[in-house]
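Working notes, beginning with the structure itself.
A single protein chain has been removed from this complex, and every other one stays in its place.
Our next item is chain A:
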Amino acid sequence: MNGQHPTGLSTPSTDSLDDLGPVGRMLREHGRARLSGVLRISGSPGGTVFLRDGLIVAASTPASPGPESLLLRSGRVSEEAWNLAFTAGAPSGHLAAELIAQSAIGAAGLEIVCLSAIFDAVYAMELFGVEDGEPENTGPQGLLPPLPVLPGIDADRLVRDLSRRMAMTAAWQQIGVYPQCRPVALRQLSEPLLPAEKIRHDVLQKCNGRRTPRDIAFALGQGLYVIMQEIASLAESGLLEPNEGSRKQAGTVSAEDPSKASGPPGLPQRRRGASKVGHVLPPSSNRPLLGPRIPPDLAVRPEPDQES
């Protein structure tokens, strides 16, 4: 399901696949203990893993897009179909069945997206660093996020894939592609002819020196690992600079040029007529153009001081 885009980078040696990171160790431990509950992983940003009888059924983290983002942002499912299915299915835990029933997406397609979201979330947590994991046993009836993968993924399978991905990521670091990098496109690609090349083109378009790979993954509704892979491949092809200083980019605006400040700088202040809104609004016959707009009931209010 993943890794279908060869990058030309060397495949890591199998030795490193046995080195489990903290997330891998936690998953293996609680998988073997057949936990049914929630594993809250603290870190930067950390995340949450949901298990049923030791199998991983869902995982979410701010560091990688969840199933909803993957489906909607990428356009795989339309906003309208999602809203309909969510209203009908989410309260009873049948969102997936509703999406399929409404032909918003096929059963196989949906499963692939939900599976890859779990693999990606676990990878993202490990990649960004975690501190600690706290298991909470909720039993088999505990609340699950909207699109779980049932019956779930075996922890060992997840951990194997995690190790493979982490080893690939270590290779990309040598060319300057790491999770906190903010790549800048050196030149853009022409509009792709093949759909398979579209993601490459889209990733390059989003590389403006502000976005990290995680930000691009959210913007495009694609997995973090796929985006990291594309960035590494684009960097190898010389199409982008993996880590341009993000402070130099255009787009930071300040209201006043500090160099020509005269007197105390202070906050910007409104000046009458400065907005030039009077030139834009259509002239009204019964109201002066720049006069105050007083509602009629206020305009006729007498001044009590003069009465008494």
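Here are a few things to note about the model shown:
Here is the rule we use: a contact is a pair of C-beta atoms (placed from the backbone, for glycine too) under 8 Å apart; a residue touches a chain by one contact, two chains touch by 3 or more; residues count from 1.
Quick note on the criterion: contacts and distances are computed from a predicted model.
Chosen from "Multidrug MFS transporter", "Roadblock/LAMTOR2 domain-containing protein", "Sigma-70 family RNA polymerase sigma factor" or "Glycine reductase complex component B subunit gamma", the protein name that UniProt gives for the omitted chain reads "Roadblock/LAMTOR2 domain-containing protein". Screening A:A63, A:V122, A:V159 or A:V226 against the full complex identifies A:A63 as the residue touching the chain left out. When the missing chain is restored to the complex, the residue among A:P91, A:P140 or A:P268 that touches it is A:P268.
From the set A:S74, A:Q102, A:T138 or A:N208, the residue in touch with the chain omitted from the display is A:N208, counting the whole complex. In the full complex, chain A touches the omitted chain through residues 44-45, 62-66, 68-69, 72-73, 79, 128, 208, 210, 214-215, 218-219, 246-247, 251-256, 258, 264-270.
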